[in-house]
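One structure, pasted below without further comment.
For this depiction, one protein chain was excluded, whereas all remaining protein chains were kept in their positions.
Now for chain A:
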Amino acid sequence: MSTVQEHPTPAAHPRGATAVEIVGAGRVFGGRSAPVVALEDVDLTVAAGEFVSLIGPSGCGKSTLLRLVADLDQPTSGTVRVFGGSARDARLARDYGIAFQQAGLLPWRTVRANVELPLALAGTGRASRRERADELLAMVGLTEFAEHHPDQLSGGMQQRVAIARALADSPSLLLMDEPFGALDEMTREHLQAQLLRICAETRAAVVFVTHSIPEAVFLSDRVVVMSPRPGRIRQVVDVTLDRSGAATPGSGPHDDAGDDLRTDAAFVAAVAAVRTALHGGGTGPRGVDLR
């Protein structure tokens, strides 16, 4: 089980094999009088098709880093390149799908119409839009709620709609900010398996923010451990697991392949490594889920 993982040769993206390339990126908020250094000297490269998790104490700049990649914010130093071009070009080309820390659904749109939004903005036809939305809603287990409005859904259900929305356009890069934070363990594990399956199918690169060490290890090729302010990359833990079983959809939320993996020796070792990295530097693991 704990063999060295063979990285699948990533499908060549029209604009390069690297999904994200961050060089010396820093972000300082606020004026000159009281600056808040959210990120400092961050170097990170995400290959196409690679799954990278960001983990670190609350307020260490994970969301900020994700926003730099999404071109929703600009670095005050350093560069961020996405698929070989600028982050702005990638955004305008709709190269990535994004799920924020909050669901952020449009209240006047039905659940289905919310999932269809990225497709509608890309000009996809009505029929294929609907088909894709139904497929994704089935995946997140919300088929019966397609015609409901967001205010009729629980927080976790809204979060699942947001995940479906991020996946709608089959993007080659997925940016996810604690997408499974509000979910119960069963749904969480089910969606983790589904996410792995989708990534294997579409060869999408993922930058995934989480507070859960097991989740990061279970999903990722590499776990990036960040230190608190100023946010820096403290350590990158390579995870080598054989996910061939976990990525195939199991019979239900508790698929055996995933359970096997979670008790695997390599898994336990990687969890320990990430935990040590988080503890390193003397500061306590604030806001980090150490299950």
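General observations
Keep this in mind: a contact is a pair of C-beta atoms (placed from the backbone, for glycine too) under 8 Å apart; a residue touches a chain by one contact, two chains touch by 3 or more; residues count from 1.
Simple rule for what comes next: contacts and distances are computed from a predicted model.
For the chain that does not appear here, its UniProt entry gives the protein name "ABC transmembrane type-1 domain-containing protein", which is one of "Molybdopterin-binding aldehyde dehydrogenase-like protein", "assimilatory sulfite reductase (ferredoxin)", "Plastocyanin" or "ABC transmembrane type-1 domain-containing protein".
The residue touching the chain not shown here, chosen from A:R91, A:R130 or A:H279, is A:R91. Screening A:S86, A:Q102, A:T143 or A:S170 for touch with the missing chain picks out A:Q102.
Residue in contact with the omitted chain (choice from A:G26, A:P150, A:P214 or A:G231): A:P150. Chain A meets the missing chain through residues 70-72, 91-94, 96, 98, 100, 102-108, 117-118, 120-122, 149-151, 155, 158-159, 182.
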